[in-house]
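As you look at this complex, bear in mind that one protein chain is not there, while each of the others sits in place.
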Amino acid sequence: MMEGPLLKINDLRTYFYSRSKQAFIRSVDGVRLEVRKGETLGIVGESGSGKSVTALSVMGLVTGGPGVITGSIEFMTNSDRKNLLDGLQDFVEITQENGRIMSVKKDVIGWERRSEEIMQGIRGGEISMIFQNPKAALNPFMTVGGQITEAIMLHTGIKDRKEAEERAVYWLKRVKIDSPRLRFGNYPYGLSGGMCQRAMIAMALASEPDLLIADEPTTGLDATIQSKIVDLLLELKHELGTTTMLISHDISIISRLSDSVAVMYGGTVVETGPAKDILSSSTSSKHPYTAALLASIPDDYHIREKIPLQAIEGDVLDTINIPPGCRFYGRCNRVTEKIRKRCESEEPDLREIAVGRNVRCWLYYE
Amino acid sequence: MPGGKLVFLRFDYRVEVFDRYPKHMPKTILEVIDLKKYFTQRRRLFSAFKSDIRTIPAVDGVSFYLKENETVGLVGESGCGKTTIGKTILRLENPTSGRVIFDGKDITAMSREELRRLRSRMQMIFQDLDAALNPKMRIKDILREAIRVHHDVSDEEVDKRISELLEQVNLKKSKLSNFPHELSGGEKRRVGVARVLSVGAKFIVADEPTSALDVSIQAQVVNLLRDLQDQLGLSYLFISHDLRVVELISHKVAVMYLGKIVEMGLSSKIAHAPRHPYTHILWSSLVEKQSRESSSAAKNVQSGIWGVFDFERPYSGCRFAPRCPVFESKGRPAVCTDPQSEPKLIDVGSGHQVACHFPL
Partner (left out) sequence: MNSYTQITGEIGEFSDLPFWKKVGIADLLYVAYGGLIVTLVIASYILGALNLLKWDPQAIDLELMMAPPGTAGHILGTDFMGRDILSRLIVGIQAYFLPGILAVSISLFTGSILGVLAGYRGGRWETAITYFTNLVDSFPRLVLILLVIAAFKPDIYYIMIVVGLTNVPVVTSLIKGKIQFLRQKNFVEAAEALGLPARTIILKHILWYNCRSLLIIQATLGMAEAILMETSLSYLGFGVQEPAPSWGNMVQAGANYFMQGKFWPSTAPALAILFTILGFHLLGDGLNNMLEGRRGR
């Protein structure tokens, strides 16, 4: 099942600009990721950690601010291999000071024109996306079936309308919408949140993508509906084997669906590796953030003993004001005296500490 | 539609919590008796002056009580009437019928002024992080105002009280001169809690206090609420859809479905030995409890629970029957859909109550 990478993100930086603070919001700041063919990569992180912006950068959907400024996104299907940010650096000029980007000069119009050129046919076709808020992501003035049919005709070999409609009904059935023929003619507002998310999944899969990006697919749904959607995604994963990039803040969902996991904090990936290693309860050879995050979730033990949760002190990193050293230093509880100085002043990079395991922490560098 | 009729005190819904209070019986601080809240919605533009109005029974006959220094958790899917109960208890919404007795006094019969004074003893933490915070006011002014609402105090005392509050909720002093939008989610929540404490409330309705927060911050808030309970002897009505957090923080849990409580009991019992099929489904839908390969047993239980419930869908008898797996597996017994016999909360031993004809 595990093959070479399908998507390889390297040194991706997506910045926004806060006018009120006259500073960059470094939403994505040097992300390095790999999604292998056939696997599901779960990206975990809190709000502001840059996980959604990473996905939008891959889709070429970042609007406003300077946006994507550096990096490469290599997309390798069986037939084709291309860099989604190919040649785009020509449109950007960066001024650096001590390795820190101080100012950006970007030809936004030229960039966007070029990006559209590259993304044409890829967005919605080879890479498709499930959004967090399905009601907002579906066109309210088109029937659900019509939207899926359109996607099919646009991105697959089926060009005959009748045939495409049959295919759309098939996909609606596939995502277990009851009475799919009836729902085919419904408008999004007539469907419940869970139903809309199913329709959204059907639409994303109908174009038979090589890569599916699911951005918080269950957030905002009720617990019972959530678990049904997760069940559905699990089933589709086993049946279709679509390569998926699953983004969620909910660790339980990530742990059920993904084969490997990337943990994001403050705009960077702090840890990657197989899901079972990273999400196991042991703290050994893990990034302190991952360990603390897992410990802060109430489990049976906390509930039974009524003991306080192990909260992570301090606040989520403000990506405007990134400290010079390790991003997690201010909240870290595993700094030893030996490495304190390095943690404070020097940012670690993502290094392999075991086969398939990368951690961004000074603890493991000796 | 049952109209407003005379309601008598009933004692059969009591659940005693002895294990945490071995020495003395704490006194009951809040008692909700057959509370009903129906919303009306006009259908068309001109119907304000006509009777073309539909009724939504958001809360449909709910009774429970709360003791001092105790936390009752209220769980259920969105739209089941959890938040409405919280607001009706504080009389931010007027109940359609039923009574709410707080500290021996009937809130539903209070005048506006009495109600205003009562707010110094019962408060609400809103789900919306920005709820408590006027976007144009500095944190300092927000707290100062809250302290002065019910107590006429001097400036020095206000300052002293503010620094006391900041310590209690673990907030930095430098944040006082900020505007709400300059704070992070966790800090906003702390300010909200500080404001609730500043009036000296002993009973707090906490409506989804952790839902909008990051995972690492959630734990901070949960710990904060528990510490405050120990220090100040607070009582909470803890409304949440996060079952793990409810289980962790509550002594008792009440499960709501479509405006009614379907099961109520000690939190450990509700979580690990539920008797109502809905409670069972709710807890087994906790994703992490299921194995990665998704056990077929859990799936079978859930197979009945499909669409979403709807206040407009007509039902007769048990309102959970259309989604109930037990109803299906028993071959659709007539008693479940008999309009004469809607199941009532019955004690099934040691204070555990369930409203089901065929408890698990």
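Of note:
Every chain is named by a letter (A and B) in the order it is written, and numbering of its residues begins at 1.
Keep in mind that, in the parts below, a residue touches a chain if its C-beta (ideal position, glycine included) is under 8 Å from a C-beta of that chain, and two chains touch if they have at least 3 such contacts.
Given the structure is predicted, the values throughout are model-derived calculations rather than measurements.
Residue-wise, the contact with the chain that is not shown comes from A:Ala23, picked out of A:Ala23, A:Leu240, A:Ile307 or A:Ala354.
For the chain left out of this panel, the touching residue among A:Lys105, A:His238, A:Lys276 or A:Lys306 is A:Lys105. Interface note for the absent chain: among B:Val59, B:Leu133 or B:Leu266, the touching residue is B:Leu133.
When the omitted chain is restored, the residue from B:Thr88, B:Gln123 or B:Ser250 that touches it is B:Gln123.
For the chain left out of this panel, the touching residue among A:Leu61, A:Ile320 or A:Ile353 is A:Ile320. Touching residues on chain B toward the chain that is not drawn are 48-49, 90, 92, 116-120, 123-124, 126, 128, 130-137, 145-146, 149-150, 182, 195, 199.
Here, only the chains that are shown with their structure count from here on.
Contact residues of chain A toward chain B in the complex are 46-47, 178, 192-195, 222-228, 230-231, 234, 249-253, 255-256, 292-293, 296-299, 302-304, 306, 308-313, 315-316, 318. Those residues of chain B that touch chain A in the shared complex are 77-78, 184-187, 214-220, 222-223, 226-227, 241, 243-245, 247-248, 267-268, 271, 281-282, 285-288, 290, 292, 294, 299, 302, 305-308.
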